[in-house]
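So that we are looking at the same thing, I have put the structure below in C-alpha cells.
Of the protein chains in this complex, all but one are displayed in their positions.
This part shows chain A:
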Amino acid sequence: MTTISTMTLSSPTRVIAKGVQTPLKTQTIKCSPIFKLNKRWPGLIGSGRSSSIQPVRAAPDKISEKVEKSIKDAEETCTDNPTSNECAAAWDEVEELSAAASHARDKKKDSDPLENYCKDNPETDECRTYDN
C-alpha cells in the first residue's frame, strides 16, 4: 500500500528539493505561493476556521441578470445578419450562461450552509458527530 506523507514548504522563494531519498515511500511535498487570486491553497492556510478567506460563489440571481442581458445582446447582434459568426457566438454565450444558471439553481437547491461548512471544516465543534 501507499504511504503518503505531506510536508509543506511555504518559502516565498523558489524551492528546489533535491533527492527525496526515502525508499519504498512516497511523499507529497507542496510549495505554496504567498498569495493567489481567488484561490485557497492547501498549505497556505492552516486548518481551523479559515473559511472567511474563502471566495464566495457567484449568486444565482447575478447569473440570471447575465442571462437576460446576453439574450438582449444576441437579439441585437442578430438583427443585421442572423447567419453571421457573431450571431452564433452571441447565442452560444446565452447557452453557456443558461447552463451555468441552471447548475447554480441545482446547487442552491440541495445546499445546506452547515453541511457545506462541515465539509471543509470537519474538525470544528459544530461539526462533531457523536455515537451515543
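As a working rule, a residue touches a chain if its C-beta (ideal position, glycine included) is under 8 Å from a C-beta of that chain, and two chains touch if they have at least 3 such contacts; residues count from 1.
By our rule, contacts and distances are computed from a predicted model.
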{"item": "The complex's invisible chain, by UniProt name, from \"DNA-directed RNA polymerases I, II, and III subunit RPABC3\", \"Phosphoribulokinase\", \"ER membrane protein complex subunit 3\" or \"EKC/KEOPS complex subunit BUD32\"", "value": "\"Phosphoribulokinase\""}
{"item": "Touching residues (missing chain, whole complex) on chain A", "value": "2, 4, 14-17, 19-20, 22-33, 36-42, 45, 54-58, 62-64, 66-69, 71-72, 74-75, 78, 82, 84-104, 106, 119-120"}
